[in-house]
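A single protein chain has been omitted from the complex, and every remaining protein chain is retained in its original position.
Labels run A and B following the written order; every chain starts at residue 1.
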Amino acid sequence: MHFGNAWYPEHWPEERWEHDVKLMREAGTTVCRLAEFAWSSIEPTDGCYELEWIDRAITLLNKYGIATVLGTPTAAPPAWVTYYHPDTLAVDPTGRPASHGNRCHASANSPTYLKYSRRVVEHMARRFGNDTRVIGWQIDNEYHRVDYSDTAKRQFQHFLKDRFVTIDKLNEHWSTRYWSQTYDFWEQIPIPVGAHNPGLMLAFRQFVTFTWQEFQRHQIEAIRNNSHCGQWITTNLMGWFDGLDTYKVAKDLDFVSWDWYIGTGHHNYLNTGLIHDLNRGFKQKNFWVMETQPGTVNWSPNNNFLNKGEARVMAFHAAAHGADAFLYWQWRSAPGGQEQLHGSLLGADGNPRPFYEEASQIGSDFKRVSEALKDTTVKADVAILHSYEARWAINAQRHNSEFDPVQYMEQCYHPLARHNVSVDVISPNAPLEDYSLVVAPALNVLPDDTAAHITAWVQAGGVLLLTPRTGHKDEYDALHSTLQPGPLREVAGVEVQEYYSLYDRVPVEASWDGTSCGEGLIWAELLRPLSASTRVVAMYGASNGWLDGKPAATIHPFGEAGGKVIVVGAWLDERLQESLMLWVLAEAGLSGIESPPEVEITVRQAEDGRKVTFVINHGREARSVTLPASTAGQRDLLSDSIVPATISLPAYGVAVLANT
Amino acid sequence: MHFGNAWYPEHWPEERWEHDVKLMREAGTTVCRLAEFAWSSIEPTDGCYELEWIDRAITLLNKYGIATVLGTPTAAPPAWVTYYHPDTLAVDPTGRPASHGNRCHASANSPTYLKYSRRVVEHMARRFGNDTRVIGWQIDNEYHRVDYSDTAKRQFQHFLKDRFVTIDKLNEHWSTRYWSQTYDFWEQIPIPVGAHNPGLMLAFRQFVTFTWQEFQRHQIEAIRNNSHCGQWITTNLMGWFDGLDTYKVAKDLDFVSWDWYIGTGHHNYLNTGLIHDLNRGFKQKNFWVMETQPGTVNWSPNNNFLNKGEARVMAFHAAAHGADAFLYWQWRSAPGGQEQLHGSLLGADGNPRPFYEEASQIGSDFKRVSEALKDTTVKADVAILHSYEARWAINAQRHNSEFDPVQYMEQCYHPLARHNVSVDVISPNAPLEDYSLVVAPALNVLPDDTAAHITAWVQAGGVLLLTPRTGHKDEYDALHSTLQPGPLREVAGVEVQEYYSLYDRVPVEASWDGTSCGEGLIWAELLRPLSASTRVVAMYGASNGWLDGKPAATIHPFGEAGGKVIVVGAWLDERLQESLMLWVLAEAGLSGIESPPEVEITVRQAEDGRKVTFVINHGREARSVTLPASTAGQRDLLSDSIVPATISLPAYGVAVLANT
Partner (left out) sequence: MHFGNAWYPEHWPEERWEHDVKLMREAGTTVCRLAEFAWSSIEPTDGCYELEWIDRAITLLNKYGIATVLGTPTAAPPAWVTYYHPDTLAVDPTGRPASHGNRCHASANSPTYLKYSRRVVEHMARRFGNDTRVIGWQIDNEYHRVDYSDTAKRQFQHFLKDRFVTIDKLNEHWSTRYWSQTYDFWEQIPIPVGAHNPGLMLAFRQFVTFTWQEFQRHQIEAIRNNSHCGQWITTNLMGWFDGLDTYKVAKDLDFVSWDWYIGTGHHNYLNTGLIHDLNRGFKQKNFWVMETQPGTVNWSPNNNFLNKGEARVMAFHAAAHGADAFLYWQWRSAPGGQEQLHGSLLGADGNPRPFYEEASQIGSDFKRVSEALKDTTVKADVAILHSYEARWAINAQRHNSEFDPVQYMEQCYHPLARHNVSVDVISPNAPLEDYSLVVAPALNVLPDDTAAHITAWVQAGGVLLLTPRTGHKDEYDALHSTLQPGPLREVAGVEVQEYYSLYDRVPVEASWDGTSCGEGLIWAELLRPLSASTRVVAMYGASNGWLDGKPAATIHPFGEAGGKVIVVGAWLDERLQESLMLWVLAEAGLSGIESPPEVEITVRQAEDGRKVTFVINHGREARSVTLPASTAGQRDLLSDSIVPATISLPAYGVAVLANT
């Protein structure tokens, strides 16, 4: 379990450095990220490299037992790049090139920029690629910029040609006879700005993903060609950001990391657990939290500070969900620059800020649990399917502005998290054989091969939960020529006769639910059973006339191996959704672990059977927690004491249980 | 009474077509609109036309007794037009040309575009202009795009030269010495973007109108020159849309049609009745509803579905206000394209959606009433004056952001509609002799000749209601040099000493009102009687000090024929406005018909005296309705039964009464 921060020694006189590193060490730092954004210090003029200062920083860190991660500096080109090569500047949707001085103003589509980026990374890799004090690399920073230049447009047209081969095929998949959009040749195809043809919009997202894959590939090659000592490569992602398909970008990395920032307000473990699980799912392995806020950020409407103790539960929450490292951004702020007011561990005077004390506590806590966590990860019986294509399609045509696909995913996740059921968030194309239950929230875009993959798993005995807006579109964001859930109709034993964006809520009476009635909101689908074995388990009450007394949810056995598909047609109210999820769990032969409000119990385990149980009180009220029987006789690694059957956790209290 | 839909056969394989047309026929379809947006299928490359597929579609429709309306496809140019002729693309206010693939991206100001548009329409007209299976044409689609190109600017400057002849006259009417705007020659005059000189802004709106008149004229000529079998020409308008002066555009059409969409929420008959009446007023004849939603649209924040039964009351409500046709958009959605999720009659699987059943009911209902409605229209004793110039002027300078001229018109209309008083919404320059009462809501721009026209009608015995913001501006949006109501001061017997945008509401005590007091909001004008015969009928209570105890409304007899002018100075609260309108009706010797809440009673009549009475329950509660004596002994054409004096209408119930 690594603990650390981002350090920018290039901002400070070298005589100060050792003092900083000593303070890091005292806070329990084991890893430090360097050189991100330092291009102008690395290559001050075209082709002249200064790398010795990095070596000296690495040496100092190493002296105090701190490993180095090198960031490639390509998210911040020096002024000479953009001034002499204006074609490196990204162009915005209105056609204006970015200007120098805010990061990420360069274009990943610019051949010139690719050349310079690759070259500086090559120089760094030649110098440090076999330096064992450097354990790994982070490529660039938070990929997100989209270029609308003519260069990007031409590349997009080539990308489409590679994909569709003939323009006729493109016209067909995109229904371009609609509004006379028909393209005669590739050069006529625009980059979409604002709403446009769904096929074109989806393809452009895929092209942006491709752009970043290529951009990243250049740097990965530059490193791999020069590194032969086991250094890994990652990049730092941005949670729910959907500007690109992270599954594709993650493929070429050793593992992913992400930047966890709260902004305004406070940590909500029910939501962030889902994001950790999402990141763990990108490569189905543990991840790093590469950046997180030392109390506060500087870019939010209200950059309020975390409560005292809140950062520590966040650290353990991340670990409990599979984080293998936790790094604060940043160590100390330069006197100037856009993020002057961002949280940091040292103040402007070079001394520890109050937060440093809490960070140090985390550092020493991590030491206590590190050994036990070795080679452990989260093992889940439940998978939630997550697809960028589905989110892009829905977000491009919400139909009801409140239908936020991420919020709907949270809606499905919360009951599981509240009952401490571990969940993997994975691509619909990932292997499913390890799961007893698969939940597919709003899996709008559903290609036939993906449907076949899911069907096979149900056939083999899996329990599948389908929801509103599932199976509506094919891989080109075109409507399936069958009703929803499209290619899953047969396995689901039901089809969607009509979908209704709701103006008023609709009553829903469900057989799985103990109380008399719940409600549907935002969206409701009218289900029509297709098979005699389909059982209706919920009905709509009187509302818009169309739904009155019609099926709202069904269950359908499929195959000989006990497979079942539950289909729910409406976005349910929170309580009814909870009772649905508990029933679905039971149908899959699963159950959760009870815990008091705001208390999370999560397990990491190793291949060899070792288990580490995290008990985390995310609340500001002390709680008494009855521990799972499996932890009987185990030791709390933090307090170093054997735990009783019931423990008392103070506000923001944490226990980490294991055999020792 | 036509019933139908928009069909895009070019999206589908031809072997499917007959199945579609049969389903249409089963739903009672009598008319189908084709070819709108089909330019790329009609002229796939420059000068090569493919029209046979349209002929085959017409033939099929005709086989099943369905007439065809042809849409000219010019709202969606093919890619070869915009790619080889970028001067055809409209330029937005920031100077950027539109890009291909969203409709209406071409410029009606582009000579190249006019040439290609006219040519394709000519080819269609030559082929189908004498085909009696085609009953009429729709030009383009929902005119609205404004071009800010240099070409448009030069045309605007020519338009101004034609209008003002000398630059001095323009300078004078626009007060250009103000802020040194003085123009030395026409080439200096810009297209206004954002707020600008009121005279310039009004003139630009008139130029945009002129642009569409010319654009339309080209197509009308292309058709008329080639059509000699009685085909009519219309275009589809957009309700309250004020981007152009529809009175001018309507002049060259045989009748108007409009596209009635609800978007979010539900049908409110008090508002939509006004829009129907507006459309009937454009040419003072019946109109078509060329497009309406089969349950839902796809472009609104919440595309909720109409309630079951709601579409049927909408159809009869349209008919009751003078619609002679009612067409759903669209029959079936292409698999792709921007409007994938729009309502349709068939689903993605090619089968009827649930809504198809309601549509079929409407189709068969229409058959029952069609004969009786022949040659009937609405005859009104009350006219509401509506002027685009007035709306443009107020919207450009609301003074109080809540002073929405359309909302104010609705405020005046609602009491009349609630009391089932038929209303014509007409241009202030239309003939007035058939009306007993004329209401002029916020007739801000009031040229002298219009005032003379109105004055003559009062002189002849008319009763006129004037309101806040009336008669403030001349035809150049310059202030009249007399106080409001400007050239109507004498006939009104009153002038506006001062106008006040209100921060707090002001008490209003009115002699016409039974209760002690109402309120003015948003706007109040201080009235000063100019004549001994002017009688003050309402007073302001204590508020901002200026209005306290001053006249808020007056009545003034004018002429020997019993003419009267009522002036009300304030935007009244809803209740007081209702009592005002009832009193004004009584002053004009008129009265309404009482009906339960949400029940509308409307009459269409023929020159020969035949009357058809619509009784429509717009609500979701059953109502008992006492019918007007005039319907005694008549038959409800829908239930085919003689009606008693009091009938019971279920939720969304409709009765159509006539002698048979």
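In the analysis below, a contact is a pair of C-beta atoms (placed from the backbone, for glycine too) under 8 Å apart; a residue touches a chain by one contact, two chains touch by 3 or more.
Note that this is a predicted model, so its numbers are computed, not measured.
Colleague: Which one touches the absent chain: B:Y143, B:Y269 or B:Y476?
Modeller: Selected residue, touching the omitted chain: B:Y476.
Colleague: Among B:H196, B:R224, B:K283 or B:R368, which residue is in touch with the absent chain?
Modeller: Spelled out, the listed residue whose C-beta touches the missing chain is B:H196.
Colleague: Touching the hidden chain in the complete assembly: which of A:P77, A:G322, A:G518 or A:P551 does that?
Modeller: The one listed residue touching the chain not shown is A:P77.
Colleague: Could you list which residues of chain A touch the chain missing from the display?
Modeller: Spelled out for chain A, the touching residues are 8, 10-11, 37-41, 44-45, 73, 76-80, 83, 94, 96, 99-103, 264-266, 296, 298, 301-309, 333-341, 347-350, 353-355.
Colleague: Kindly note down the residues of chain B that lie in touch with the hidden chain.
Modeller: On the chain B side, contact with the omitted chain comes from 94-95, 173-184, 187-188, 190, 192-200, 397, 399-402, 476-483, 497-498, 500-503, 526, 544-546.
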